[in-house]
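The complex appears here minus one protein chain, its other protein chains still in place.
Read from first to last, the chains carry the letters A and B; within each, the first residue is number 1.
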Amino acid sequence: MVFDESGASETRTRGDRRDDGRRSTLGKYAVATAAVVAALLLFGIMGSRFGKDLKEVRSPLIGQPAPAIELELLEASGRWSLDQHRGSVVVVNFWASWCLGCRLEHDDLLAASAAYQDRGVVFIGVVFQDEPGEAIAFLDELGRGYPNVVDPGSRTAVDYGVWAIPETYFIDRDGVVRSKISGESDYSLLMSHLDAVLALDGP
Amino acid sequence: MSERARKIAAWVVTLGLVATVVWGFLAGEPTESDRVFALGARIKCPVCQGESIQESPSETAMAMLDVVAEKVEAGQTDEQILEYFTDRYGDGIRLDPRFEFRTMLLWLLPAAALIGGGLMIWSRRRRPGEEPS
Partner (left out) sequence: MSALFGTLGTWAALAFALVLTVKGFLGLSNPARSSARSLAIPAVGLLVSAGVAMAALEIGLLTDDFSVHYIANNSASTTPFLYKAASAWAALEGSLVLWGLVLAAFTFFIWRAMRRLEGPDPLWAGALGVMGVVSAFFFFMMVSVSNPFEVCTQAGSFGFGCEAASAWPFSTISAPLHGLGPNPLLQNHPLMAVHPPLLYVGYVGMTAPFSFAMASLLLGESGDRWLRVTRNWTRIAWIFLTAGVVLGGLWSYEVLGWGGYWAWDPVENASFMPWLVATMFVHTAALQMRRGVLQAWSYALVIATFSLTILGTFLTRSGVINSVHSFTQSAIGPVLLWFLMAVLVGSFGVYAARINRVGSAPRLDSLASREGMFMINNLLLGVLAIVVLVGTLYPLFVEWRTGDQVGVGRPFFDRMALPLSFALLFAMAIGPITPFRKASPRVVWERFRTPMRVSLSLAALAAILWRPNGWILLSVLASTFVAGTVVRQLWTAARKGSAARGGNIAGEALATMRRDTAFWGGQIAHVGIAVLALGIALSANGAVRGTVDVDEGVPVAFAGFELTLVDNFERDEPNRILRGAVVEIRRGGDLVTTLQPRLNEYRIRGQQIASPAVDTGLRGDLYLSLASDPGVFPVELDLYWFPFIWLVWTGGFMAAAGGLWAWLVRPPRRKEAAIPEGAARV
């Protein structure tokens, strides 16, 4: 590699040639090396993403005090406030009638709410960007088990950093967000999250 | 008019034009004086793909833009407002990543490419004493 065969350096002195050959070789290998490094990086980055749910986002609220909820009830007059439930574990579920995942998880939410009622767990549904009439029709069809509130202007959803419903947040007895399910939940998933939150400061 | 005088006149005119353009550049109206608009362009719309809450007509984006407007009204700084959203949605809500350790390469790689490429070009020049190709 010391003596390059390119015609262009023929007119130069021997010393120059050697210098030139080494330099250009280095430069050319740098290109190839960069390509291999790029290939490996790409492989690592992309390979790690196959089969992953790309929509899942880790909530920065976990470990933080839960944002206040102070909203009108959907099917009764009066308000529902998170502050009044300090001391209970609270499960906040954001849903809407137009959301397919919400439809699929509804039964499991009702079942979990019934099963954990005795252990001081309160469920609350927050209706997300939906007509009250449609939301009520949804409950008529699929059943009720816990109160629901409406969130005009999506303020509470923004406070909680909701990316895409359904999303379910778990708040412990001290009012701290402990975990979150992004997307559709099911009974066993709800159970494992609830058991973990209850175990934190269980009686 | 002598050749020399004409040259000087041409220069004076040229410099006058440059001064006018520079003045125009500095005195022109700024891109966007509206802080709500500018901040909205830096926050990603969570239910959209790649759009900012300023661009998206979706309900969520509108709600978030309202929050931005309220906080601007209340006199919060840009950083405080962005902080409010990142504390809830995570850093993924920013379209404009902050400069910190893990995002450093984002700025350093292009800069390194510029400097490295510049040096490579510089090294291609013929040294004094070399014969022309």
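List of remarks:
Here is the rule we use: a residue touches a chain if its C-beta (ideal position, glycine included) is under 8 Å from a C-beta of that chain, and two chains touch if they have at least 3 such contacts.
Quantities reported herein were computed from a predicted structural model and do not represent experimental measurements.
What chain A contributes to its contact with the hidden chain is residues 1, 4-9, 20-21, 23-25, 27-29, 31-32, 35-36, 38-39, 41-50, 54-55, 57-58. Although one chain is hidden here, its contacts on chain B can still be listed: residues 13-14, 17-18, 20-21, 23-31, 41-42, 44, 49-52, 55-57, 90-97, 102-103, 105-106, 109-110, 113-114, 117-118, 121-122, 124-127, 130, 132-133.
Here is the rule we go by: only the chains that are shown with their structure count from here on.
In this assembly, the C-alpha centroid of chain A lies 30 Å from the C-alpha centroid of chain B. The residues of chain A lying in touch with chain B in their complex are 8, 11-12, 16, 23, 27, 57-61, 64, 67, 129, 153-155, 157-164. Interface of chain B with chain A (complex): residues 46-47, 59-60, 63-64, 66-67, 85-90, 92-93, 120, 123, 130-131, 133.
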